[in-house]
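With one protein chain withheld, the remaining protein chains of the complex are depicted in position.
Going by the order they are written in, the chains are A, B and C; count residues from 1 in each one.
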Amino acid sequence: MKKVLGVALGVLTAIGGFVDMGDLVANAETGARFDMNLAWVVIVGVVGIIVYAEMAGRVAALCGRPVFDLVRERLGPRFGLANLLASFFINMLTLTAEIAGVALSLSLVSSVNYLFLIPFVALLVWLVCWRMKFETMERVFGLLGLCLLVFAVTVWKIGPDWNHLFSDATHPHVPHSETVFTYAYFGIALFGAAMTPYEVFFFSSGAVEDGWTRKDLGENKINVLIGFPLGAALSLAIMACTHLLLAPRNISVDQLSQVALPVASVVGRLGLAIVIIGIFAATFGAALETSLSAGYIVAQYLGWPWGKRGAPRTASRFHVVILMAIIGATLFGLTGVDPVKVTEYSIVLSAAALPLTYFPILVIANDPRYVGPEHTNGRFLNALASVYLVILLLVAIATIPLMIITKGGS
Amino acid sequence: MSNPTATGRVLHATLDLLDRQLRDRNGKLCGNVDDLEITRDEETGQMFITAILCGPGVLAYRMGRRRLGRWLEEANRRVHDTPTHHEPFERTRIPIELAGQIGPTIELAVDVDDMATHDTERWTLTHIISHIPGNASRAHQ
Amino acid sequence: MTSTPRPRSTRIRPVEQRRPRRTAGRAALALVAVLAASCSEHSVGPARTYDDYERKSRTSAEVALSAVETVRLLAETSSDGNAWGAYTSVSLSEQEDTLAEAEGDYASIQPPDHRSDDLRVKLLDLLGTAADHIAAVRIEARRGNLDSLEQVARPLADDSAALQQFLDSIKR
Partner (left out) sequence: MRISDLLEYSVVSADGARLGRVSDVRVIQDGPLLGGIQAAFRIDALVVGRGGLAERLGYIRGRVEGPWALRLLFSRLERRAQVVAVTDIAGWDEDTRTIRLIADAQRVRRTLEI
């Protein structure tokens, strides 16, 4: 019974933890601009993260090696360093976006300018990284993130023509008001939001922190196979909300507050309260994950002690990196950069950096010296993962040119 | 060429040793294999891998920053003037026979405090982390 | 820790020179530069031809329409008691800022010819009116009169229709 509860809790955590500032922004924007024409990308993205996160979790459980450790081992120190610098930079953008997201959600209940709230939020994030138990942290924010289910309620209350909605999503086309380039650009943004590399950094490091072993392989599979698709369903609900309510009014989403507007208008005050709690939890949880990821990747590349399982003094450099990352993101956020723009860039650049991180995972998951001969990838998984590797490469090649052609999607 | 399968285990240095995670005798993470020392016997022409090298300067050296790497190593040697050892002891050099298990991680019969990879850990601990309250206790349940 | 018996030293000495490989670093720098450039670039740059100016007018009008419609929906939602003061007033300020920025950016574009002047006058007029109406809603919201927001926001329906008409009047 206790075991079942644990697994259920893990799945719920995975659902709530799936959505972050990137998913909120990307799904809401595309729903308002492209209707459901990009919904398929969310599906493609979630299958990708399922495939690769499962591998990363399995490798972590079987040989105790988290992702960035493997990155250096397989790619060598030079490529590894390039990957580290790129990932760290993107991670900083993401952290900035998440901290700003938390501050924005708090400003919607306090009417204090979000810039004033940023330092306060950063302090909270750091305190949790410093003091809160890993498991508690994961659970609290993952479960609170479930408040975002109110988006699904909103869609249901709007009562759309489901057949119509479904056929819209399954018969995608480029809308008249958009070009192929902007369509592709936002497709990449959605893909990057679903497959953000920090998710696997955090997921695999978390598996090591939780002390996963061979026995936890089942839980790994369930978390990934049930939690992530439900998380993706949540993303689609956000997209459907803005598609149904904002697109007909010619509203384009460029503020986080607009993401909550459909919920307020359909479900009412309580709905608004729930969705803001959800946004707070999702962005706060992601701020924690990205802060920790900054520490994880640097420490793992250099072989330092890492992790928040022990006291901070047993992993002092790791905690210093986290502290620096939070301070850096805070200062960047305080310059008044547009949080929504930062989010967009972070997810699009994530998409460009994906192959560097996912390729080593795929090789190691096939290496019997790490996972043992009986736990290497099966044929089907390998076929799927190979297809994704090609997609990741294509996306990576296309990203920067598209960014320049579309002037950042405008 | 001797038959590789006849005796002893076969390893490939870049594949099985370089960049692997190191653990000290207490299981603490203590850097990666940044480089390997090769020693050649003049008479027989035989070559051996004699030590695992690790430390900030070592990695810089390996990545092509030869001068910077050597400077860092030298600086480290001067700062830590082998207080606890009678024989000259290099903090970036772990004799290979002290490497126990060689797998996804390599376990060393060494204490982290004797390794150069741990110096910055100690520095950040004494200068930053130990000044922040709550650094010594594990996270709350 | 034991010391190793080291075989006699070798005459192979480390190699001194090596071409530094800084391609990765350069690529990263270039990327950051591209990013910085695209971040700082406003959605509206200089316009050289009428078509160009028209396209930029279109973008500005779309931004304004989005802001106007957001405010209308906000006002409606608040009047129905579905939102609270902080949410409404913060959201309203955001939209007001968005519109003001769009207006400022648009005003700063040099119109390339006389035909463009007409567009400019027309759209700036629309943007100005909409901005005034949004400000009125914001003022009312800050006073805590959420119930009457829908009433105050009523003129925005005309602004919306006018912007829509403007968009229809210029080619896609």
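Please note the rule applied: a residue touches a chain if its C-beta (ideal position, glycine included) is under 8 Å from a C-beta of that chain, and two chains touch if they have at least 3 such contacts.
Every value quoted in this text rests on a predicted model; they were computed, and no experiment measured them.
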Per the touch definition above, residue among A:50, A:118, A:261 or A:362 touching the missing chain: A:362
Option touching the unshown chain, where B:36, B:94, B:108 or B:125 are the choices: B:36
Contact set of chain B toward the excluded chain (per top definition): 1-2, 4, 6-18, 35-40, 45-50, 53, 61-62, 95-98
Sites on chain A contacted by the missing partner chain, in the whole complex: 74-76, 79, 362-363, 366-369, 376-377, 379, 382-383, 385-386, 389
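By definition in this document, only the chains that are shown with their structure count from here on.
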Residues of chain C engaged with two or more neighbouring chains: 21
Multi-partner residues of chain A (at least 2 other chains): 78, 81
Contacting residues of chain A [partner chain C, same complex]: 78-79, 81-82, 85-86, 89, 107-111, 176-177, 245-246, 249-252, 254-255, 257-258, 260-261, 264-265, 267-269, 271-272, 276, 337, 341, 345, 349, 400, 403-404, 407-408, 410
Residues on chain C engaged by chain A in the complex (per definition of touch): 21, 24, 28, 31-32, 34-35, 38-39, 41, 43, 59, 62-63, 65-66, 69-70, 72-74, 76-77, 80-87, 89-91, 94-95, 98, 164, 172
Of chain B, residues touching chain A in the complex: 19-22, 28-32, 34, 54, 59, 62-63, 103-105, 117, 120-122, 124-125, 128-130, 132, 134-141
